[in-house]
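Here the complex is missing a single protein chain, while all its other protein chains stay put.
What follows is subunit A.
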């Protein structure tokens, strides 16, 4: 219920292309992408990357932890909000402000 609401609210923002909720095993729990192979690809690649970045931060300073990960590319931006058990991945396209 609230999950739905949150999901829809994020999707409604300007420029957002898709949202995926991934669990700690790399299984997509919910995805807004119609193409399931794309979802699986995102899950696999991003989960590994998030895990690696988290361990990098913690290696540098054991007291530190990863709060947010943003990957900006030429065409869009992938934002990853990590948690102990789940990952929220949002793909957004930058748009010119009116």
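Here is the rule we go by: a residue touches a chain if its C-beta (ideal position, glycine included) is under 8 Å from a C-beta of that chain, and two chains touch if they have at least 3 such contacts; residues count from 1.
Rule of thumb we're sticking to: contacts and distances are computed from a predicted model.
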Would you mind picking the UniProt name of the chain not drawn here, from "Large ribosomal subunit protein mL44", "Oncostatin-M-specific receptor subunit beta isoform X1", "WD_REPEATS_REGION domain-containing protein" or "Septin"?
-> "WD_REPEATS_REGION domain-containing protein"
Can you list where subunit A touches the absent chain?
-> 2-3, 6-7, 9-10, 13-16, 21, 23, 25-27, 29-30, 37, 40-41, 44, 67-68, 70, 72, 77, 79, 81, 83-86, 88, 90, 92, 94-97
